[in-house]
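Below is one structure; the comments refer to it alone.
Removed: one protein chain of the complex. Kept in place: all other protein chains.
Our next item is chain A:
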Amino acid sequence: MEPINKLTSIITPLDRVNVDTDQIIPKQFLKRIERTGFGEFLFYGWRFKEDGSKNEDFVLNDPLYEESTILLASHNFGCGSSREHAPWALLDYGFKVVIAPSFADIFYNNCVKNGILPIRLNEETVEILLKDSKGKKNQLSIDLENQTIESISSGRVTFDIDPYWKEMLLNGWDEIALTFQFEDQIVQYEKSHS
């Protein structure tokens, strides 16, 4: 996966709580056997009307946010199905960072395994950022190495991330290759448990 460290972009504000992965990528698009090509179906049910035309009221269809690589959401983002197609769709669409007060566990894991940086921020900061990003371009800079975000509206704020995931994201490492270094321990475990 691609390493990620510093990034500056305007924020796309998605002001909904409990956004589930069925909304991020509806099931009718899960039949592909590749990891790519899911971006066009991201938030399909919200982006498009029943007749297939664009839903102009949905934030992703606002030209203001066209170049955005940061998605800002409310609490419990990514709940429901374990489908990794959700982060694949976000990434393919162009999002590299998702910020929310909380994430569903499986979705969080799926993000870090694909080079998407999920950032947990406190509710108040998210509220401020949401307010300041609605209908206008609100630029945010992210520095993973130093675990900070910075914008005019929020100022400089730090965020937490597990050091293991941080290293993985910064280096874009292949986790399986890393685990192979523990082959002896795995063999040992298997011997003592057979």
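Just so we're on the same page, a residue touches a chain if its C-beta (ideal position, glycine included) is under 8 Å from a C-beta of that chain, and two chains touch if they have at least 3 such contacts; residues count from 1.
Definition applied: contacts and distances are computed from a predicted model.
For the chain that is left out, the UniProt protein name among "Dihydroorotate dehydrogenase", "3-isopropylmalate dehydratase large subunit", "Iron ABC transporter permease" or "Imidazole glycerol phosphate synthase subunit HisH" is "3-isopropylmalate dehydratase large subunit". Here one chain is not drawn; of A:55, A:82, A:139 or A:153, the residue touching it is A:82. For chain A, the residues touching the chain absent from view are 16-18, 20, 22-23, 26-28, 30-35, 45, 50, 74-76, 79-84, 87, 102-106, 109-110, 113-114, 162-164, 174-176, 179-180, 182, 185-186, 189-190, 193.
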